[in-house]
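Note that one protein chain of the assembly has been removed; the remaining protein chains are unaltered in position.
All chains are identified by letter, namely A and B, in their written order; residue positions are counted from 1 within each chain.
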Amino acid sequence: MTTPAITVRQLRKTYSYGRRAPGWRGILSSETVTLDAVAGVDFEVARGERVAIIGPNGAGKSTTLKMLSGVLEPTGGSAEVLGLTPWRARQALAYRIGVVFGQRSQLWAELPARDSFRLLRRVYDQEAASFERRLGELTERFGLAEILNQPVGRMSLGQRMRCEITASLLHGPELLFLDEPTIGLDVTAKAAIRDFVRDHARDHGQTVLLTSHDTRDIELVCERVIVVNRGRIVVDQPTDQLRKRFLGRKVITLQSAGAAIAVDLPGVTTRPSQAHTTILEVDTRQVRVEQVIAAALAAGGIEDVTIEDPPMEEVIHDIYAAVG
Amino acid sequence: MRLVRLYFEEVAAAIRCAFADRANFAIQVGGMLLNNGVFLALWWMFFAGFRSVGGWGLADMALMLGLMMTLFGLCGVLLGGYRDLAATILRGEIDAILTQPTGVLPRLLARESSATAWGDIVGGLVVLTLFAHLGWRDLPAVALALVCGMAVFASAGIAFASLAFWAAGARSFARDLTDFTLLFSSYPGSIYRGAVKVVAFTVLPAGFVVMLPVKLVRAPGWESAGLVVLGAALYMALACGLFDLGLRRYRRGASSAG
Partner (left out) sequence: MTSTPLSVEAVRAPSFARTLAAMGAALRVGVGQTAAAWPVLGGRCLFYALIMVVLSALWDRVAAERVAGAIAVPGDLAVYVGVTEWITLSIPALHLKLEDEIRGGLLEPHLLRPKPYFALAFAQGFGAALVRLAALGVTGLVLLEVSGRAAPPPSALGFILVLGLLGVACGMLLYALAGLMAFWARRTLPFQLVIQKLMFLMGGLFAPVSLYPGWLRQASEASPFAAHLYWAGAQAIAPSAAMFARGLAWQVAWIVLLTLACLALWRAGLAKVLRRGGV
């Protein structure tokens, strides 16, 4: 067995800040408040594994990712990433990892993407030949040829995101950190990014650690899920198992002219809602979506149907409810 | 009358916004005072060395700088919206105001009130009282000079910004023109000759913003007062006319803005 790509032991981060009392008293005194953003987590990620970290806002996902990429010093505990301690060897580690922040651009908005990539070649000390080869390969697989000479600031969000991911892969990182890579994208753009990240990582044996609010990102890209809440790990298991337990649900919303529609099938529960609207929660392990739709249509009077995955917050809520 | 009240209520709201972040407000005002102080110190050193230029001494320069700072500050506080009017037009923010029953231009001007402008007002008044050699008898002339200078300066800003109704690139151009007017208005009026003087009394109306008003304060008379008032009236008419023309174009949908 080779050494893992990431080993984390009792990693902690505590923020402390002064809170001032309101009014004039606040000018004279302030009390120090501490917040445990990450409260001692342990996990390992094997080389070539693709792992998702999920949790509600403020659960400590981003803080963990920052510490593992070396831009934040922990309060306690240890971590080893590719054999290095990230916060002590930030620059050495930087050559070997790629990072994408979904909500932050790392490219130069006024410049064509190609110029940003060329600057990054110098930043990562890459040989011209290997750089051109990789850029060619990524351009082809990611369909960038047409936008390569466009200023990043004038691209659509989907185009920009593809360029961001390309930028983080050009220097051939062994490990890829993705923080909300599909946030704000439309369905097609999301699909393109998921397929690309998964296939690229699989073909190159690349390790991936991602955070997301979109359950599809996790299902389609990652083999394993770590759920965190209030700075602690709540669940750590393969995606397959998690899907069976929590992700096998759909929410069907029916609009009808008349009264609410009753669908009486196993695995279907009706949620309370307004008049003319029926919300059904479907357990896809027990019943197929098309069966539910057929039953509803048979009842008659339907004007509109939407089928959705339950939002991440609900899935997480279910998980918390299950683990207590 | 209703319009005037509405206008002052809007300005008051904008001023409260500028005051909201007190530390920031203090820093901006302090920075502006420092800025103006150093500028005055430079001129003080200049006149200590060279005594006079084109018949102007330190007191005349102080009068001019004091008028400029004060009227620039008053414009920033009372008509703050003039500063980025071109951007407001280009972003199509006029639409919301067009749906309301009151005048468009006053509403646009009253939208914003600059914090740094208070530094200019305080600095300007200090310079006027301490260095400009003014007496109580000069007060009416100074007041007239300030009001007319303000009208010309703001009118020039509005006219420049109205170009945004015709050309999308007018935003930085309008700001540059306003800065150029400010630049022309910050040096002794006596140094300009020939073509430069023509520019100072037309496109970049520094002549009407400060130079003539300085003359009015130093040698009050019906003629100079008439010229100052006439200049202000002309520029105001020009600015309103240009804005109105642009607004009509905008309503027809022919404008580049929106």
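We adopt the following convention: a residue touches a chain if its C-beta (ideal position, glycine included) is under 8 Å from a C-beta of that chain, and two chains touch if they have at least 3 such contacts.
Every value quoted in this text rests on a predicted model; they were computed, and no experiment measured them.
Only one of B:W166, B:F180 or B:F201 touches the absent chain when the whole complex is considered: B:F180. For the options B:A12, B:I27 or B:L98, the residue in contact with the chain missing from this view is B:I27. Across B:L130, B:V196 or B:L230, the single residue that touches the chain missing here is B:V196.
Screening B:R51, B:R137 or B:R252 against the full complex identifies B:R51 as the residue touching the chain left out. Residues of chain B in touch with the missing chain: 23-24, 27-28, 30-31, 34-35, 38-39, 41-42, 45-46, 49-54, 169, 172-173, 176, 179-180, 183-184, 187-188, 190-193, 196. Within chain A, the residues in touch with the undisplayed chain are 13, 15, 48, 63, 66, 69-73, 87, 90-92, 94-97, 99, 101, 104-106, 108, 110-111, 115, 118-127, 130, 171-174, 202-206.
Note that in this section only the chains that are shown with their structure count from here on.
Inter-chain centre distance (chain A to chain B, centres taken as mean C-alpha positions): 52 Å.
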